[in-house]
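Below is a structure I'd like to ask you about.
One protein chain is absent from this view; the other protein chains keep their places.
Order of writing sets the chain letters: A and B. Residues in each chain are counted from 1.
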Amino acid sequence: MSTLAERAVARTPRRLAFRLGGLSDRAIAWLFITPSVLLLLAINIFPLLWTIQLSFTNYRANRPNAALRYVGLDNYRDILSDPDVWHAMQATAHFVLWSIVLEMLLGFGLALLINRRFRGHSFWTTVILLPMMLSPAVVGNFWTFLLQPQIGLFNSAVALFTGADPSSFQMIGDVALAPWSIIMVDTWMWTPYVMLICLAGLRSIPDYIYEAAEVDRASPWRQFWSITLPMVMPFLMLAILFRAIENFKMFDMVNLLTSGGPGSTTEVASITLKREAFEKWRTGYSSALAIILFVTVFGAANIYVRALDRVKQR
Amino acid sequence: MSIFTAHSVAEPSSLSKTIGGIVVATYAVIAILPLVWILLTGFKTPTDSISYPPKIISEPSVEGYVNLFTTRSRQTPEFLASLPPPQTWYERLVRSRNMVIAGPSKVVPRFINSIVIGFGSTFLAVCLGTIAAYAFSRFRVPLADDLLFFILSTRMMPPIAVAIPIYLMFRNLGLTDTKLGMILLYTAVNVSLAVWLLKGFMDEIPREYEEAAMVDGYTRLQAFFKVVLPQATTGIAATAIFCLIFAWNEYAFAVLLTSGDAQTMPPFIPFIIGEGGQDWPAVAAATTLFFLPILLFTILLRRHLLRGITFGAVRK
Partner (left out) sequence: MIRTMRALGAAAVVVASCVSASAPAAAKQLTLCWAAWDPANALVELGKDFTAKTGIEMKYEFVPWTSYADRFLNELNSKGKLCDLIIGDSQWIGGAAENGHYVKLNDFFKKEGITMDDFMPATVVGYSEWPKNTPNYWALPAMGDAIGWTYRKDWFARPEIQAEFKKKYGRDLAPPETYDQLKEIAEFFQGREIDGKKVYGAYIYTERGSEGITMGVTNVLYDWGFEYDNPKKPYEMEGFVNSAEAVKGLEFYKSLYKCCTAPGLSNAYMSEGLDAFKSGQVAMQMNFFAFFPGLYKDPNVGGDKIGFFVNPKQKYQFTQLGGQGISVVSYSENKDDALAYIKWFAQPDIQKKWWSLGGYSCHKAVLNDPSFPKSAPFASDFLKSMDIVKDFWAEPAYAELLLDMQKRVHDYVVADKGTAKEALDLLVKDWQKVFKEEGKI
C-alpha cells in the first residue's frame, strides 16, 4: 500500500468513516450502481417509453394545446406504406453497407502493412488516426468546401491525375455520385477505427502459431487464410458492429454534407426523422418512425452479437 | 521476443516491408491532406480561399482569424473616412477591406460553452461511471450481463429519436438551451461509455490489494477510495478524455436542444457566414482552433485509443 493511501486513510474524518464503513458489500454495490442506472432510466428509458406512447397519437409539438388523439397503429401503417420512408431506408442501407466494406478493406489492409513494423510506423499510424477525432458535423461542413467543383481541392486533385476538367463533374450535386460522396467522407473518417481494431487483432496472434505453420511448410498465403484471417475475425466483426450501429444512426455528417440531397438521394433515415420531428413538427408520426428504427437496430445488433459470440468461441 | 509481438506472416523481407511502409505513408499523406488544406485555408484571405482554380500558395493573412472573432459591417469609403483612425492592428486590417468592426463575435462564448459542458458532463460521467464500474467488477450483481447490455444499448438509439421526448421534457422543465440541461444529457450518454471502459480498467486491477487492505481493517469503502482509485487513475484519465471527446464533438443534440446560451461549437462552426456565403477562412480558423485540444489528447492518449473506441471490448 502506498504511503499516500495511508495518509489519506489517516485523514478520513472519523464520523464519515464510521457511518459509511458499516455498510455491507451488497449495500455498497447498489449504492454505486443505482445513480448511473437511474440517470440512464431518466434520460434513455423514460423518453423511450414516452416515444412509444407518442407514436400512438397525433401529437404535434408546435401545437401543445391541441387536443390529443390516439390513432392506434395509423402512424405505423403510414410509415410502412410510405415509399419515401422505404427510399430513406434504402439510402441508409446503401451507405452503411458500402462504407463498411470500404473501411474493412482499407482498414484491414493498412493494419496488415503496419503490423510489419517498418521504420516510422508509429508516426504514420498517429497521422492516419487524426480524421477520426474530428467532429462529424465539422467534417461534413468542410468537405462541402473541398468537394466544390470550382474552388475545391478534390476536383482539382482528381483533374490533376486524370486530366478531366475539374468543373465537369460534381460529387455532391450529382444524383449518381452523391451517395458515394457520403461513403467516401465516412470512409476517410473511420478507416483508422477499423485499422486500430484489426491491428489489435493481429497483435494478439501469438508468434508460435506462425512458427509452427512454417515448420509445416505452409505458404504465406495459406498462413493468411488459415491463421491470420480466422483469428482476426472476431475483432473485425466487432468493428463492423460498432460502425454499423454508428452509421445507421448517422445524422451530423450527412446532413451537413448534402442535406439529404440532391432531392432525397442521400436522405438517410435520421434526416427523414429530423425533418418530420423538428421541421414539420409531426411528433406522433416521427415517434413511430423512431421506434421502428430503434427496433431494427436493436434487433439486428442482438442477432449480430450472438453470431459474434459464436465466432469468438471457435 | 515476447509472444505478443506477432508477424502477419513469416518475417517479411525488408524490401517488402519498405514497400508496405511507402504504401502506408502514401495513404497517411492523402488522408491528412484535407486537414492540411483546412489549416492553410485559415491563413488565406477570403477572396483567395474561394479562388478558382484553388490556390495552393497564396499571400498569408490572418484575416480568417480576425473575422472569426469579430462581427463587421461594410460601409462606404466616405463613412470610413469620417471615423477616428484605427487603433489596433486588427482594426486596420478590417478597415483596409472597407469594413468596420461592430463588435466581438460569438465564438468565445461558444468555445466556453463547449469547455463547460464538456468538462462538466465528463466529470459527472466519470464519477458515476467509476463507482458503477467498481461495483460490476468486484461484486456479483444480479443481472449484471443484462444490465451491462442495457447500458450499451442506450447508445443504439439515433440521437434524433431520443431528442424528441427529451425536447419535450426539457421544455416542461425549463431546461431547453441551458448548460445544465446539456450537461445532464451528455452525462447520461457518456455514463454508458464510462461504465464499460472503467469496468475493463477495474478488472485489470488485482483484487489482492484491496482484500489485503480489508484484512488490515479498512472497510470496503475505505479500500475503494484509498487503494483502488489511485491505481485506476490512468484508466480514469483515459475514460475522462474519451467522454470529453464525445461531448466536444457532439452535434445532433446540441443543434436541436440549444440555440443561444448553451450552444456549443459544433452547431456554431458550420454557420459562420461572411458577407456572402460561408466565410471559409473563418470556418477553417474555427475548425483548427477547435481541433487543437483534441489533437493534443490524441497524442497523449495513443496507448488507450483502441480501448476507448471499442467500449473496452478490445485491449491491446
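One rule holds for everything that comes next: a contact is a pair of C-beta atoms (placed from the backbone, for glycine too) under 8 Å apart; a residue touches a chain by one contact, two chains touch by 3 or more.
Computed from a predicted model, the values in this text were never measured in an experiment.
Enquirer: Based on the whole complex, identify which of A:35, A:206 or A:261 touches the chain you can't see.
Expert: Checking each option in A:35, A:206 or A:261, the one touching the absent chain turns out to be A:261.
Enquirer: Can you tell me which of A:63, A:119 or A:310 touches the chain that was removed from the display?
Expert: Only one listed residue reaches the unshown chain, and that is A:63.
Enquirer: Quick one: which of A:26, A:77, A:280 or A:310 touches the chain that's been left out?
Expert: Counting the whole complex, the residue in contact with the absent chain is A:280.
Enquirer: Could you list which residues of subunit B touch the chain missing from the display?
Expert: So the residues of subunit B touching the unseen chain are 47, 50-52, 71, 73-76, 97-98, 102, 112, 116, 119-120, 123, 127, 171, 176-180, 183, 229, 259-262, 271, 273, 275-278.
Enquirer: Using the document's contact rule, name the residues of subunit A that touch the chain not shown here.
Expert: These residues of subunit A touch the chain that is not shown: 8, 11, 61-64, 84, 147-150, 152, 167-168, 170, 172-175, 258-265, 275, 278-282.
In the analysis below, only the chains that are shown with their structure count from here on.
Enquirer: Using CA atom averages as chain centres, what separation in Å is found between subunit A and subunit B?
Expert: Comparing mean C-alpha positions, subunit B is 16 Å from subunit A.
Enquirer: Mind pulling up the subunit B residues that touch subunit A in the complex?
Expert: Interface residues on subunit B, with respect to subunit A: 1, 3-10, 12, 16-18, 20-21, 23-25, 27-28, 31-35, 37-38, 41, 49-54, 128-129, 131-132, 134-136, 139, 141, 147, 150-151, 153-169, 184-185, 187-189, 191-192, 195, 209, 212-213, 218-222, 224-227, 230, 245, 248-252, 255-256, 265-267, 269-270, 278, 280, 283-284, 287, 290-291, 294-295, 297-299, 302, 305-306, 309-311, 313-316.
Enquirer: Help me check something: in the complex, which residues belonging to subunit A touch subunit B?
Expert: Contacts found on subunit A: 1-2, 4-6, 8-9, 12, 17, 20-23, 25-26, 28-33, 35-37, 39-40, 42-44, 46-48, 50-51, 54, 61, 106, 110, 112-121, 124, 126-138, 140-143, 145-146, 150-153, 156, 166, 188, 191-193, 196-197, 199-208, 210, 214, 220, 223-224, 228, 235, 238-239, 242, 245, 248-249, 251-252, 256, 269-270, 273-274, 277-278, 283, 286-287, 289-291, 293-294, 297-298, 301.
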